[in-house]
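Complex shown without one protein chain; remaining protein chains in place.
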Amino acid sequence: MLQILINTLIYSGEIGIIAVGVALSYSVLRFANFAHIQFAVVGAYLAFTLNQFLHCPLVLAVILAAVLTGGIAVTVDALVFSRLRDVTPEGKMIVSWGVALLLRSTMGAIFGSSSRVFGLEPASLQIGDAFFTSLDVVVVVVAILAMILLHFLLYSTRLGTALRALASNADLAATRGIPARRMVSLMWFICGAYAAIGGSLFALESQLAPNMDLIILLPVFASVTLGGLSNVFGAALGALGLSLAQNLLIGVDFGSWFSANSWSVPTQFRDFIAVGAMVIILLLRPYLARRRRAV
Amino acid sequence: AEDAIPVGVIANLTGTDVQSSLDMVHGAQAAADKINASGGIKGDKIKVIVEDSEYRPAAGIEAATKLFDVNKVSAVLVFGGSSVTLPIAEMAQPAGKIVLNTSASSAKLGDYPGTLYSTLPLDDIVGAQLGDYVAKEGVHTAVFIVPNNTFGTGLMDKAAAAFTAHGGKVLKEIAYSEGQPDYRADLQAVQRLKPDAIIGAGYGDDTRTVFRAARELGINAPWYVAYPSIFAVEDPKWMEGRLMGLDNGGLDSPLAKTLSLQATKQYGAAPRPNYYYAYDAMTLLGLAIEKEGTTAADIKKGLPEAVKGYQGATGSIDWDARGQRINPPMDYFVFRNGALQPAPAP
Amino acid sequence: MIDFAVFSITIIAVWSVLAISLHLQFGLTGLVNFGQVLPFAVGAYGTAFAAAHGLPAWAGAGIGVTLAPLLGLLVILPASRLAQDYWALVTLGAGEIFRLTMLNVPVIAGGDEGTSVYRFQNADLAMVLALTLLLVTLLFARRVGASPLGRMLRVLREDEVLAATLGRNPFRLQRMVTAASWVMAAAAGVLYAHVTGYISPSSFTVLETFVIWTAVVLGGPSTITGVLLGTVIVQLTSVSTRFVAQWSGLPSDLVANLRLGAYGLVLILVFLYRPQGLIPERKLRYDADRL
Amino acid sequence: MLTVCDLSVSYGRFQALRSVSLQAAPGSILGLIGPNGSGKSTFLNVIAGVQAVASGEVRLDGTLVPLGLPERVAAHGIGRSFQTPRLAHRLTVFQNIMIGARPQAGERLRSLFLQPATVRRREADIQDEARSVLRRLDLSHKANDYAGMLSGGQQKLLSLGMLLMGHPRVLLLDEPAAGVNPVLIERQINLLKELRAEGRIILLVEHNMEMVCGVCDRVVVLDSGAVIAEGDPDAIRRDERVMRSYLGEPA
């Protein structure tokens, strides 16, 4: 049981950092940003390059990768999204998929299609009969710190409100003296940086592959949906809930409840939980998508 | 005469497992180069045309259609799982073309006699050998851990059958989805079951993650696997003496050694086994063409003769009536001092 | 060369049907369906199920074509109260669930390995069938698009509440469109299964959905000529990369990556420079002064 | 006869309407006025079925009108124009007008494919009517522009035109004169009088007192969601509470 909880924490930390970025950009830009997932992959590759080829210490490599990916995100915004102001949210969502494909193939072309590993050898730790590693501890701590920082940034500074104001009515915001370009760039930077950190942690824990995006896509979007799409805090909780559900369902030995034979849900049904949770929550929370008031 | 004989190679250049796939292309190319360097086949050079299957049936068929129709090849070498190889065989059969399989191992591939020939043994054969081997090593209880695909489950079924036939007990069969970042959840059950051994199969990237999950969860049972050479070891210290397995043999043949050296020089790393399967496939194809001619019908006639007495990179090749490899030489390995070392047969 | 051309035309026709089905949903009605591969897969798997269980081919086609709209209605159920981006995620998820089910439950149609189905031995016949299906869907979509019904669907695309206060049931219309377009996609799936002769889950990933989207968005989602043009361009690009790799001498894996990137680039550039697609929706002009 | 009984609406703890009841007879114009935020638009929304949270009942000629289902309400012949106009922005003005017409044979698949002649005939009729409505609202020169590109006042007019195309028995008008220029307001007044003569029931929410006094037979005043006064326009103008809360003139 303890093991299940530990696994839950680790997985939700990895997914959560990426998910809060999606929620952040949704709350500001009002569209589901698929490119965000790819930022995570790009960030991980950058960290890998810095660490393995340029021999940066790992921590520095991840921080540099976060900054660089933030820069890439800002560039993507400047080249693409900032010029799409009149496009519908659906349109932007499709464009973000286009950006994701482009980044994906660039990564594939540069780094090849096979996967890579950082080759870290973290120490193994043990509490009772539950096992984890020092790296796991780092992942969880970083995730928690990152989320607290973001929460502070959004809710205790004017920045968050200004970002939401921009999303709600850009023209009006401009005429209130809100410097739209700078604000939105900042948001993209934060998103990119968070994605990169999340992606790097993910890659450190497992491996690095160009198709990593497809692996994290469903759990991340399911978490964000669970949290109510535009709610940063909700996305983090969503990641936790989803991760718990997945680990419980797979980890619990249902067979032993009814008979002597052990039987648990085959692990390949893990993704069903992500999608299933998403669908159920959407059915149960119609007010989430409350229609615009009819005046 | 500078007429070229076109030969198709269908590999997945995008999608999963691109690296092995490229090795396979290199192997085919090496054989073709060798034939061409020695003057070609009756003066005609072999021209290798590579197409992408994206590891998807539809794209594989598109590639095959193009090769058969536009490039007028009589035979294709295919790399890819059975979900790619089977559909290609399916369409080649009525078209009267030849498919040479260099990587898929589903037992179903045996259903296309006269169309599909394999230079590696299929799962039914290797699986049974694996089961026997584990039982003979004195293992009584085991957990299976394989990727959830035809290769994994097919092998698992045959191995489990052989293992239980020798009185072994299968505690659990785990088929994991490929490409997951973390397999802790999958392996938790094993922690509880405490088996004598773990029996497995898998591809490099995933196996590394699986090993890591096992190590982190404190699962210390030894691993008996099929094709250990395609496994990626994560932590050599922990793995020391803990990974054993059997592989298609013959790779220690003098020919394979020369090829390995040559490929290492050319591409910077020793190639994976698919290199040698492709090498053999291409060489056999060349022999068949030399014997009978370039049409598919000629090749079909020529292949069974070509294989007789052939000493390839993967040892001697015996085909049954279906064109599938039987009695393959088997090698046994154990992981020691950071590498796979030959081990005695049980 | 001829056979390959015939094969390519058949495939393009199949994808065109898919594009038209997305045109009905997105271009006209504004439903953002990120799981358009689902009805396609259902059609194909109906066929595969029949083949794997020894049922005749027509039974497979029947299963696929009836099951798809039913599933469509099930999936669209929450849509009656969902904003568009939620629906996009639900359909994306539904498509993935179906694929995962096919992957993990081998009794249906062979799991990961897939299953072979009856393959048209006569490539010309396959092409004629595909073109016929295309023609039928095209005529249907054109009739609907140019009619008062099409006009009301476009209202739905803009503002559902408006349609409701004008006395139309938005949900009923959405259901109708979904059912019709999913039948089309399923029929395309059946045909696709018989053309390729082999069905496995890897043919129905999220990427397939986005290939359809690229085509539709590129050509112009709201016009039929647009989506057809888009499909032809995208599919020809895809086919021609095979030749490009050969002639350019670039490594094939690089070319394959570039193709993927090209799809992405097309999506971006189209939205930047031609947000309505290559062929934008034409304004229907009326003479307001006539008495 | 439109009868509204005990209509209440609340958003959380905030009560937007407190058991409002009123009646309107065919061939009459009922004015609905009140300070900002007093619940006038909410009231119209409830009758039109756009606003779901409600208790109370609405009857038209004795039959119960379903609450919360706009499409069913519209089928009873009740039409609503919105304070902030709702339009199909990417359709032309002419198309917007046309979609107001109801029923349309061409919107059913069956008639579309089986009775094309009927569809064509109905479509021609609708076009003729659309032309005359556009002329009346002075929008003919904008007929082939996208509705999203109209100025604020023009959008208002267009949404009124859409409503007229449906020939509703009951018209719920939400500030039709706001943002409309004085000349066209006069035309609107004439239009409303014509509709009254045809025997329609009109509920008019409006802040333009000239218009309200010019056309309304009776006026109901809302404040904080409750009716505070009711009577003919002149009496309302002199009512002290109305002056205090709404007109803002010293008593």
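What to note about this one:
Should a chain be cited, it is by its letter among A, B, C and D, assigned in written order, with residues numbered from 1 in that chain.
To be clear about the criterion, contacts are C-beta pairs under 8 Å (C-beta built on N, C-alpha and C of every residue); 3 or more make two chains touch, one makes a residue touch a chain.
The working rule: contacts and distances are computed from a predicted model.
Not shown: a single chain whose UniProt protein name, out of "Dihydroorotate dehydrogenase", "Phenylacetate-CoA oxygenase subunit PaaC", "Heme exporter protein C" or "ATP-binding cassette domain-containing protein", is "ATP-binding cassette domain-containing protein". For the chain that does not appear, the touching partners among the shown chains are A, D. Within the full complex, the residue among D:Thr84, D:Gln127 or D:Asn144 touching the omitted chain is D:Thr84.
The hidden chain makes contact, of the residues A:Thr75, A:Ser168 or A:Ser256, with A:Ser168.
Although one chain is not shown, part of subunit A still touches it, namely residues 158, 161-162, 164-165, 167-169, 171-180, 292-293, 295. By the touch rule set out above, subunit D reaches the unshown chain at residues 11, 33-37, 40-42, 83-84, 135, 138, 140-142, 149-154, 157, 175, 178-184, 207-209, 245-249.
Going forward, only the chains that are shown with their structure count from here on.
Of the two chain pairs considered here, A-B and A-C, the higher C-beta contact count falls to A-C.
Core chain by CA centroid proximity to the global CA centroid: C. Work out the mean CA point of subunit A and of subunit C, and you get 29 Å between them. Between subunit A and subunit D, the centres computed from C-alpha atoms are 47 Å apart. Residue positions of subunit B with contacts to 2 or more other chains are 13-14, 18, 148. Multi-chain contact residues of subunit C (touching two or more other chains) are listed as 103-104, 161, 165, 253, 257, 260. Within the complex, the subunit C residues that touch subunit B are 1-4, 7-8, 11, 103-104, 106, 111-114, 116, 119, 121, 192, 196-200, 202-203, 239, 242, 245-246, 251-253, 255-257, 260.
By the touch criterion stated above, subunit D contacts subunit C in their complex at residues 48-50, 70-71, 73-75, 79-80, 86-92, 94-95, 98-100, 102-109, 112-113, 119, 123, 127, 130-131, 134-135, 140-141, 143-144, 146, 162, 166. Interface residues of subunit B facing subunit C in the complex, by the touch rule stated above, are 13-14, 18, 22, 49-52, 54-58, 61-63, 65-66, 68-70, 81-83, 86-87, 90-91, 94, 106, 108, 148-150, 153.
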